[in-house]
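Here the complex is missing a single protein chain, while all its other protein chains stay put.
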Amino acid sequence: MSDSTAIAHAAPDDPHAGGHEAHPAYLRHHFENVEQQADAAGFAMWLFLLTEVMFFGGLFTAYLIYRNWYYPAFVAGSHQLNIFWGTLNTAVLITSSFTMAMGVWCAETRKKSGLVLCLVLTFILGLGFLGIKTVEYKEKIEKHHVPGFHYSLNSFLNPDSDAEAKAAGDKPLAPDMAEHTEVYFSLYFAMTGMHALHMIIGIAILGYMIFRARAGAYTSGHVTFVENFGLYWHFVDIIWIFLFPLLYLISRHPN
Amino acid sequence: MDHISPVIWQFLVKWTTNFPLFPPEASKLAPQMDALLFFEILVSLIGLTIVFLLVTTFCIMYSKGRHPVAVQIEGSTLLEATWTIIPLGLFLMMFVWGSLIYFRVYTPPANAMNIYVVGKQWMWKAEHPGGQHEINALHIPIDKPIQLTLISQDVFHSFSIPAFRVKREAIPGRYTSVWFEATTPGTYHLFCTQYCGTNHSAMIGDIVVLTQDGYKKWLAESTSGTSLAQNGERLFASLSCNACHNSKPDARGPSLANVYGAKLALAGGGTVLADDAYLRESILNPSQHITQGYAPIMPTYQGQVSEEGVISLVEYIKNLNSNYRIEQTLNTTDLLPEGEGKTAPAKTAPQGVVKP
Amino acid sequence: MSDTIVSLPDQSTARIPKVNFITKENGLLSWLLTGDHKRIAILYMISITFFFFIGGALAGLIRLELLTPQSDLMATDTYNKVFTMHGIIMIFFFLVPSVPATLGNFLIPLMIGAKDLALPKINLLSWYLYVAGGILAIYTMATGGVDTGWTFTTPLSTHYVNTNVLTTGLAVFIAGFSSIFTGLNFIVTIHKMRCPGMTWFRMPLFCWAHYAASILMVLGTPVLAITIVLVALERTIGIGVFDPAKGGDPILFQHLFWFYSHPAVYIMILPGMGVISETISTFSRKRVFGYTAVAFSSVAIAVFGFFVWAHHMFIMGISNYSMLVFSLLTMLVAVPSAIKIFNWTFTLYKGSITFETPMLYTFGFMGLFTIGGLTGVFLGAAGTDIHLTETYFIVAHFHFVMVGGMLMAFLAGIHFWWPKMTGRMYPEKISQLAAVVTFIGFNLTFFPQFILGTLGMPRRYAAYPPEFQVLNVFSTAGATILGVGYLLPILYLTWSLKYGEIAGNNPWQATGLEWQVQSPPLTENFAVTPIMDHECYDYEWLENQKVKEVSSVG
Partner (left out) sequence: MTDQKEMEESQHHIVSPVVYIIIGGALLVLTGVTVGASYLELKIFNPIVAIAIACIKAVLVVLFFMHVKYSSKLTKLTVFCGLFTFFALIGMTLSDYFTRAWGRW
């Protein structure tokens, strides 16, 4: 493929070969110019984000239906989540989004060390988010709140025996409603799990990008990759912005 | 040749003797449905003929031999409008007509006789109010509206009677209903049309339409001794429902007399019509259907009562016109032997009773 | 049929151009690592044909089993697996990628004057995903198959069957991503890569149709992906989202599944409609009647296509209100198809029509698609839907649309662009025979199924009441003829690769940009970036072009 690229460019009758003095090395052969290439890549990224929106759309639909059906179960389930960790995690993710945006700016203004710094910060904050998520998951596993694995209704039938439920002032749920907390936790794990999966993919790409950024790959005018990754990272942030109130903040007020 | 000809012969015999092209119309609804069907076929034929005639005419008139140079035409707004508006109008007619029939099929009249049907892999089980059970068969009288209340015990099934032009999905966890009024005595096909696993194609049966007298005779012959409501009563007692729903002044549960068909005020606000679906839900997911003035203390019977059991309970509650029956039930509770399937004939035992 | 528009170069002197995308590089690796959209299209064509014949063989088994009322050829379990795999392979591994991934891939850049699709590597990735999904599907078939039906209905698929639901789901999931990437690539290419002068309304209708289908692919497929993920979670750890026993709602699965799977039928048929627009214009030497109407009807189908999914659920107990809304919208989505059919018909008016093979397939498409579309209205009207749904009427309806429509269009397209793809003509007489055989075989196979459905014969039945046998025998007999009709092209097209006549640049005297370059095209498509200075389907421009060429050469 690379051979054919070279030949196509060398072709003397290539009309746009004369237009610019020289093509940047990153211009793929089938594009007319850098602008078209960047435009196309950015647009493709947006389309990909649309598919992601629809992917999470299915989960949000399920969430809304069951939240309406089993509201008390969702409230009780929500009270099992640690609001401190949740808020902290939101802050961590928003900050990482900010550092990512700064990273894009650094790439655009060709500040290599700034870009590397921003990417490293984003990387660390992303890992921090996952670390906190792990702590939260661990709590759930310890309390048998993972659907399908010895799921325990104890926190919902006897809220007084459960620290979180007691703190939130929960009253015991009716037995059938208590069973439906499993649906809440199914959605909790499906939604945060899918989100975490996107984070993991993002962090892996970030690692690769740090490596490349140190070599100066993104600070010579070709910022498309950084920009597009930024779009992805912000999108993942937006998903969490919605997951946080939907999962953590259901009726936190007393009674 | 000798060994082929019988096959062909057999085929010809079948062709001439057993080759229906249109299903029998055996319900009051069938002619109405067919009227729409014929209208749709007519429109399709006309549409198809128009396209066919136009294409053939153009192909003959403007073939390269006859018409060597094409005349370039941009299009015609008038024509575009014509073939947008006319099909749209026809389709909208079908939409209105179709919706009317849909409502007719799925809105049972008030005086309909209710038969419960439970679908499970891979059989249909019908429960008549009189306690008659049948498997993969349904006996019904002519000239009487019959309502089927359908539910599935496992996967999606679909109860289809082509001769009546009705079909309804039997869904796990929810009652659905359909009704019809048979007009011609005879035996018709019953199919499960929703794919439901290995023996999907064996989940078939017979709809036997009898005259009114014939139906009475059949009812008498196949009676099981206890009616559905009586089965429900037994279950009611063995599950100790009457410990709370006993209509005493200090009862923990509401009185169930005359509850069916009433508008109930819910604890969370709002009212609900106590129909079959509501009664079923209240047994299985009680906390969402608490009536005003009562606490959500009722345990769930999910997993403890089979769908047949729920049906007999619902039928029992439906027929509760006074508290007298409940009191009677209360009195007989102690007399019931454990595992009450023993007393009743095996055929009629409610299957769901596991733990009281 | 002596009249023809085919104008081939002098066979004694004509040669296939020495430098073209096929001869550019040699060796298997140069194909497997290519970024060239034309080579990827050829890879897709080979793999799709492979899956088509697997799906077709399974269809043959189904028809053989249904020859007799008893389930005697195979056990019901086997039959269930066979029709499930038939559905999955035909839908996800043949119909969805057929026209877009082969013809669309090959032609969209050529038609809009671009050198390649916008994202060649993603394009190659999408082929690899397709192959990975396909291999996984074959693997599941080899290791016991799956018997849920292609619709994966819960709770059957999650709790009640013991077959390879997970691997099949994964196969479909992967193939779904392949389709997302193809669609994404097309949208970006059509937006960003058009050559100078190629405005939206100078684009061939083929591109419009693919654009509309791509929107559906990009926005619909992810919903299927998440649905499959939820089914997998339900099956493995029992999360309860679709399980009525845990408070879930199996109808929700139906909503999410059909949110993709209804638009999916438009993903399948729209590209076929694009092919028909091209062939009918070329063989009647005329601009497509009502170009804008046809273009916008594609987009209208794409938009309305998202709002009709619940018509698959009329008898499952959706609310009455929803029934009204979805039934009404279904009626609306039928109109653009009618507009297209009439516009194609009137394209013939005052044309100069010839009857080469692609045109015969086109006529086949128009007849069969009209029947398929109109019977769809029977099912959109809620009343008759009750009687006809889940019977062989449905089977006949979607086979008329998918096989009668899409496959006819696919074959029309393959024959039409065969000279462009390979540089050689297919043999005309035998291919005309194949087109006629296909048409006859198709009608004999599927028309009796409309009657069977009206009689009430349910779909997915391994055994059926004996009075339905005669019609089933007809259907099976038709299927054998249809099988011949599909085998013939494979044989003569392969033959033509070596022995076909040299086609030259533009054997059909067609106007599209793809016909103005050499056949097979160069790797970079155009030696000089073309400038579109005329409307598409402008046959006068083509005449002038020819005159100019002659005068400049002379």
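By written order: A, B and C. Residues from 1 in each chain.
The definition used in the following text is that a contact is a pair of C-beta atoms (placed from the backbone, for glycine too) under 8 Å apart; a residue touches a chain by one contact, two chains touch by 3 or more.
Predicted model, so just to flag it, every value in this text is computed and none were measured.
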item: Residue touching the undisplayed chain, where the options are C:Ala57, C:Val325 or C:Leu487; value: C:Val325
item: Interface residues of chain C (partner: the chain not displayed); value: 191, 215, 219, 223, 251-252, 255-256, 259, 306-307, 309-310, 318-322, 325
item: Interface with the undisplayed chain - residues on chain A; value: 34-35, 38-39, 42-43, 46-47, 49-50, 53-54, 57-58, 60-61, 64-65, 68, 83, 87, 90-91, 94-95, 97-98, 100-102, 105, 108-110, 221, 230-231, 234-235, 237-238, 241-242, 244-246, 249-255
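Just so it is clear, only the chains that are shown with their structure count from here on.
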item: Pairwise touch network: line, ring, star, complete, or other; value: complete
item: Where chain B and chain C are represented by their mean Cα positions, the distance between them in whole Å; value: 37
item: Averaged-CA centre spacing for the pair chain B and chain A, given as whole angstrom; value: 46
item: Where chain B touches two or more other chains at once, by residue number; value: 285, 302
item: Multi-partner residues of chain A (each touching 2 or more other chains); value: 69-70, 179
item: Chain C to chain A touching residues, read off their complex; value: 24-25, 33-36, 109, 114-120, 122, 180, 184-185, 187-189, 191-193, 218-223, 225-227, 229-230, 233, 236-241, 246-249, 252, 255-256, 259, 523-524, 527-529
item: Chain B residues touching chain C - in the complex, by the definition given at the top; value: 11, 14-15, 18-23, 33, 36-37, 40, 43-44, 47-48, 51-52, 54-55, 58-59, 62-65, 67-76, 79-80, 83-84, 87-88, 91-92, 94-95, 97-106, 121, 154-156, 158, 160, 162-163, 165-169, 171-174, 176, 189, 191-202, 204, 285, 302-303
item: Residues of chain B touching chain A in the complex; value: 284-288, 296-300, 302
